[in-house]
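What follows is a structure written as structure tokens; I'll ask about it next.
With one protein chain held back, the other chains of the complex are shown just where they sit.
Letters A, B and C mark the chains as written, and numbering starts fresh at 1 in each.
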Amino acid sequence: MNIQDVYALLDRFEASAMTELSLEMEGMKVSCSKFNGEAVTYTNAGTQSVSGQNRPDNTRIEKNTVPQNQNTQTKADSQEQNASLLEIKAPIVGTFYRSAAPDQEPFVQVGDTVKKGDVVGMIEAMKMMNEIAAPFDGVITSIAAENEKLVSFGEVLMLGESQ
Amino acid sequence: MNIQDVYALLDRFEASAMTELSLEMEGMKVSCSKFNGEAVTYTNAGTQSVSGQNRPDNTRIEKNTVPQNQNTQTKADSQEQNASLLEIKAPIVGTFYRSAAPDQEPFVQVGDTVKKGDVVGMIEAMKMMNEIAAPFDGVITSIAAENEKLVSFGEVLMLGESQ
Amino acid sequence: MFKRILIANRGEIAMRLIRCCREMEIDTVLAYSEADKDSLPVQFATYPVCIGPAKASESYLQQDLLIDVARKMECEAIHPGYGFLSENADFAEKCEQNGIIFIGPSADIIRKMGNKQAARTLMKQNQVPVAPGSDGAVQTLAEAEAVADKIGYPVLVKAAAGGGGRGMRKAFSKEELKSAYETAKAEALSAFGDDEMYLEKLILKPHHIEFQILGDSFGNIIHLGERDCSIQRRNQKMMEESPSKVLSSELRKEMGEAAVRAAKAAGYYSAGTVEFVLDQEKHFYFIEMNTRIQVEHPVTEMVSNVDLVKEQIRVAAGLRLNATQADIVLTGHAIECRINAESPERGFAPTPGTIEFLHLPGGNGVRIETAMYQGYTISPYYDSMVAKIIVHAESRLDAIRKMRVALEEVMVQGIDNNAFFQYLILYHPDYIRGNYDTSFLEEHMGELLEWHKAGVKGER
Partner (left out) sequence: MFKRILIANRGEIAMRLIRCCREMEIDTVLAYSEADKDSLPVQFATYPVCIGPAKASESYLQQDLLIDVARKMECEAIHPGYGFLSENADFAEKCEQNGIIFIGPSADIIRKMGNKQAARTLMKQNQVPVAPGSDGAVQTLAEAEAVADKIGYPVLVKAAAGGGGRGMRKAFSKEELKSAYETAKAEALSAFGDDEMYLEKLILKPHHIEFQILGDSFGNIIHLGERDCSIQRRNQKMMEESPSKVLSSELRKEMGEAAVRAAKAAGYYSAGTVEFVLDQEKHFYFIEMNTRIQVEHPVTEMVSNVDLVKEQIRVAAGLRLNATQADIVLTGHAIECRINAESPERGFAPTPGTIEFLHLPGGNGVRIETAMYQGYTISPYYDSMVAKIIVHAESRLDAIRKMRVALEEVMVQGIDNNAFFQYLILYHPDYIRGNYDTSFLEEHMGELLEWHKAGVKGER
């Protein structure tokens, strides 16, 4: 959390219809108010990007030599940012499969409607197949993980929206 | 977080439609409010901790090994804090003298009233005596520099208050 | 040479391994826990893979998972670092079974050196001195008493499977032996499921002297001199140096040869350490062999100019050692201080938290091993050691002075640490004179903590 984050927060506040805002976070407290506009409840959608502020971002050099790393990081970060999206995360590190067998249809496609508990993919770890169940009722809006590639623990596999 | 950030913050507040703002962060507290974008009042309880934030403060070890350093720094810093006080600073590095000769009275004492241009001390640098003139009309409230000791360029020698 | 290896560790040692691999043009897969996602090694590894949650038992200690990830990521070898799985024979065996090279000695060797009583017997057979004690396991209290009468008190009752001080008790008299024997045996049974016990003469106020060993799979074994690790708090090393001030060159030669004999007896290869205690009369006794790269390995690297991690990887890849014993020339003096996130004033309690400002020393003869950065949050889940500062100078006194200067520069704001405490040790007259053994910290703790509190600087 640094002053740039505070500025961004204030800009948001300024641009919003909010009349009052108070936030306590990572040792920082801020509250502000203004006249005019209607009351809106503010929810903090930016924890992730904020906490990343004090982390060393990969430099240009790093970007070139470790593209995989950079990509993975960015992917994870950018998706964690948007709290309104529902996430399906890998419960274990292993190989991700979108279908039960290579010659079969994927469990889900973008646009599919799923019910909580529906199998949306599988992760093979230590020679065991683990079914991945949808943790929500909703529509799959994007599939982030690649078929037959290793996914990290906690990596976002798919995003969805509730209906 | 340093004083520049605070200034930037205040500028933003000033330019904004906000009427009240308080922020606690990294040991710094600031709160401000305004009416109709007119008068701005703010109380700043933590300038020192703020400006020190991004600078390496001497650690405990440092404090022990370099007490002179620490003291000098602190002295200078603490006086820079209080903007309402008038300062008389050393225009050159050299030996500070409070009187024209060892057996004479000091040019000024705490409580003395001075006029702009009055000699308040001397600094000997490169075998030349430099008279230090009061840069204001006022009362000397404290004398920070020690007689016959080396003072740094820009070091605060005395403080005063305007009448 | 390997194309890609998996790093099964974290923190400063992960950085050490990644840097070494990059220099050798080996890709690294870093298996990290969720708690370490913002850590420096994750930024620098070629392929960081999050393998599980913060708890080590669910991530860094997950043997099958690590092997699975190594296979899927096409790693030819796994480097376990120190701690975690580094001396786990079962893990080494699983690696072997899965066609992955465990960077360390074989599971057999780890197992052989893991049973303290068996290792002791092996050493005796190979003319490596061990502390006087029972000739094998003692089955009953009566037997223990007989052995103790023979070797003389004080004695140490030890579990063969023991480690980390558990299943171990001291006895200074026959009266104490009974309860010592019984509690140690019960503790060993509950801790290790194995209550095989043996007896050893207790060496009072010993020096902890260890010899660095390097071996290859062609039977070549060399040593790279000793490290004096007698500055310990509760059996945890805090500061190490090489060479040791208490060894004469004759004794150094004798102990070095014994260390090489010990390693040869075990059929050893890879990097390893033979630990001895040295008593007040300068008799040395084998204690155990550590079959991993150790925390304090840089001390040896500084005086020997040999990159131990590089050699360890080369040997694991089946290459011969680069140097013979005759090539090893030790120059100057090195000291290492372990910087821990802990509060000396609050009983050395760990102090996890966020680093608000960081400045680490640099310059001529100063080496830093760390994974810290400004803004990094030190996790409460793992070891509190956050940095190692190593200095190298011409003489011991020069090294002490250089380390003082380096420690004065350490600024870690946001968390308490032990840098100032270490600094005070460097001003203690007994330390300066080299007049210290493993009892040093215990004996001087009160004094040092008082100085610490007062913020004074010792004898300057």
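Quick note on the criterion: a contact is a pair of C-beta atoms (placed from the backbone, for glycine too) under 8 Å apart; a residue touches a chain by one contact, two chains touch by 3 or more.
Note that the coordinates shown come from a computational prediction; the quantities given were computed from them, not determined experimentally.
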item	value
Touching the absent chain when the full complex is considered, from C:Ala118, C:Leu141, C:Leu189 or C:Val405	C:Val405
Absent-chain interface as seen on chain B, which is shown	2, 53-56, 58, 62, 65-66, 68-69, 72, 92-95, 125-127, 150, 152-155
Positions on chain C where the hidden chain makes contact	15-16, 19-20, 22-25, 40, 44, 298, 301, 305, 307, 309, 331-332, 357-370, 373-375, 393, 398, 401-402, 404-405, 408-409
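Quick note on the criterion: only the chains that are shown with their structure count from here on.
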item	value
Centre-of-Cα separation between chain B and chain A, whole angstrom	49
Centre distance in Å when chain B and chain C are each reduced to the mean of their C-alpha atoms	52
